[in-house]
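Only one protein chain is missing from this complex, and each of the others stays in its spot.
Labels run A and B following the written order; every chain starts at residue 1.
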Amino acid sequence: MNQKKLSISTAILVCASFILIVTAWFSPALAARDTIQIVGSSTVYPFSITVAEHLGKKGFKTPKVESTGTGGGFKLFCAGVGETHPDISNASRAIKDSEKETCALNGVKDIIEVKIGYDGIVLAVSKKGQPMDLTTKDIFLAIAKQVPDPKEEGKIIPNPYKTWKDINPNFPNIKIEIYGPPPTSGTRDAFLELAMESGAKSFTFLKEMAKKDEKQFKSIAHTIREDGAYIDAGENDNLIVQKLDGNPKALGIFGFSFLDQNQDKIQGCSINGAKPTFENIASGSYPLARPLFFYVKKAHVGVIPGIKEYVEEFLSERAIGDNGYLTQKGLIPLPKEEREKVRNTVKGQL
Amino acid sequence: MKNFIAKFINTSALSRDNSYCYQDVSVFLSDTSQLKSKEPFSLPESSKKPCIVCRNVNVFYKNKQAINDVSLDIYRREVLAIIGASGCGKSTFIRCLNRMNDTIEGCRVTGQILFDGIDIHSKDMDVVLLRARVGMVFQKPNPFPKSIYENVAYGPKIHGLAQSKRELDEIVEVSLRKAGLWDEVKDRLSHSGLSLSGGQQQRLCIARTIAVNPEVILMDEPCSALDPIATARIEELMAELSQEYAIVIVTHSLQQAARVSHRTAFFHLGSLIEIGPTEEIFTRPSKKLTEDYITGRFG
Partner (left out) sequence: MNRPSRIPTADIVRRSLPRRYKKERRFLIYGALSIVVCFLFLGIFFSGIFRMGWRAFFETRIKLPIYLDPELILPYNIKESDYGLVISQSLQRFFPDVTSRQEKRELSKLLGAGVEEVLKEFVIKHPEAVGSAVEIWLPAGDGINLINKGVISKERAIQAGLVTEGILQKFEQLSSDGRVSTGFNSRFFTSGDSHTPSMAGIGGAIVGSFYLMVVTFFLSFPIGVGAAIYLEECAPKSRLTDIIDININNLTAVPSIIFGLIGLAIFLNFFKLPRSSPLVGGLVLSLMTIPVIVIASKSALKSVPPSIREAALGVGASKIQTIFHHVVPLALPGMFTGAILGMARAVGETAPLLMVGMVAFVVDIPKKLMDPASALPVQIYLWSDQPDRAFNEKAAAAIIVLIFFMIAMNSAAIFLRKKYERKY
């Protein structure tokens, strides 16, 4: 390599990096954002991207959707108002008061809550295995780290149950083995709240404790056993489905849409007598159902193009109606009247 | 006053209208008369003046002393051979002369080395300029992994010695001719310097050194990696080059020193034991140590 060529190439490299740094520095001034930014729950993510794509076909830029988890989504959403902050946050639970406070602190005052439907949390087994008729009490006894002593009323002991038969003589004599979401997951939060708490409350003394000493109650109801019967399977629900397929004796905990898509491989257990079906979740008779939301930053409406249209598309009958495209993707719709109500209140706020 | 002279000398050297060492060193010597002159040797040719003057040179590696109080002069158009057993500091010494030791970490040189009347460690002597004027050929042939032409042309190019491509071509040809390599490589100047044989590579390195037209050429055991035929070629070359340049050669081979040098310096354990006309050193050395070494009683 001769020296001239070398110095030229060095010069080019230096110049290129210089230009990069300069553009980087001035970029916010260069481009006003015209793409909607959406963050939040991974459960709402598939629905959100579907609506986003429909909006993209209407001539808007296709919104960018990040799957950050509900909590992570609110953290970003509440960080402030302005181009660099997201416009919409998806959530698999309602916003917490603490999160509202953070929002307000950072100047995010007006937030529009939009309820879009329900998601069911299912306990499923492989098609090759036997589905069980569980109660939330059984679930609590199978999963909690500490359970009430069956021999002595009011006493708490470490979970002694090794097989399902130990819990209920009608159950098969197989080892308790449950694949479930890790602590960071919104599904796990909802599961603890819906299944474990209600299971714990089936014991009268625990129910009373819940009234008197909520903290202690939660430490019992929300603590999952660590002796290997409950296995953290990671955020990826597809992985749990695969594991169930290979292990007919194990149970898995995940969102309804994964059961819906893999009905050839797995089947759901009924909880308190209700099968995890579309109809049962929609009607509310299946106990492990949670509402899904998204939250819109009002200050961004009209500034970032397309937010209003996105919300309208999301709430339209062709999306979340009984035969809507989101419903076909596994979203469990709100009852018709509630849909109307949500539509009207949101329209008023926009 | 001293400073002024030094500057004067420096600029006159820079102008390089002729490549001779500054002639009137006596002016300088009188000025630095505090230096003790223990050089017993009288000039072989009265016209010659010292080109490099070393006084009380000590070299330390970290805390270890490698050269111990060496003083000697090097004259123009002479070949000075430095002999001595392995590890006696011969290489270290000649690497001081163009400050090659600067590159070695922890190496410290004290004493005075005057090139052309200027202390080579002073601010008035730029190290790049010094190395352009005091060229060096190394023990192992080390051509650049570039073409033969590029190897020779590199020095003149960076120093801006040639105004045009034609001039550069001329310098390359003259240098290769002087190194006795031209006829062997003239048809393949664009081939890699590494494609040559060991002896040819060493001659290429010599051509590379003389292309800059230095005043002194330092050779650090230039033939130790070569076979006898290649060695003979290099020795012939040295004889030719000594018509023009001062050459300092470090060698292991006593025969080589006897064959090529005008004067010989014998080093032992970092000290200069004896220096004198080669014939004298080899036939009637004044020191016992020298005699022992030359007669092969040790080393």
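Here is the rule we go by: a contact is a pair of C-beta atoms (placed from the backbone, for glycine too) under 8 Å apart; a residue touches a chain by one contact, two chains touch by 3 or more.
Nothing here was measured: the structure is a model prediction, and the numbers come from that model.
Hidden chain, full complex: it touches shown chains A, B.
For the chain missing from the display, the contacting residue among B:P143, B:G199, B:P222 or B:G270 is B:P143, taking the whole complex into account. Although one chain is not drawn, the whole complex shows that of A:G120, A:G255 or A:G268 it is A:G255 that touches it. The chain that is not drawn here is touched, among residues A:S41, A:S67 or A:N159, by A:S67. Only one residue in the set A:G120, A:G180, A:G252 or A:G330 touches the chain that does not appear here, and it is A:G330. In the full complex, the hidden chain is touched by subunit B at residues 98, 100, 103, 105, 128-129, 131-132, 135-138, 140, 142-145, 154-155, 158-159, 194, 205, 208-209, 211-212.
In the full complex, the hidden chain is touched by subunit A at residues 1, 3, 6-7, 10, 13-14, 16-17, 20-21, 23-25, 27-28, 30-31, 33, 35, 37, 39, 42, 45-46, 48-50, 52-53, 56-57, 59, 61-62, 64-67, 84, 86, 235-238, 255, 257-258, 260-265, 323, 329-330.
Keep in mind that, in the parts below, only the chains that are shown with their structure count from here on.
Computed from the mean C-alpha positions, the centre of subunit A lies at a distance of 80 Å from the centre of subunit B.
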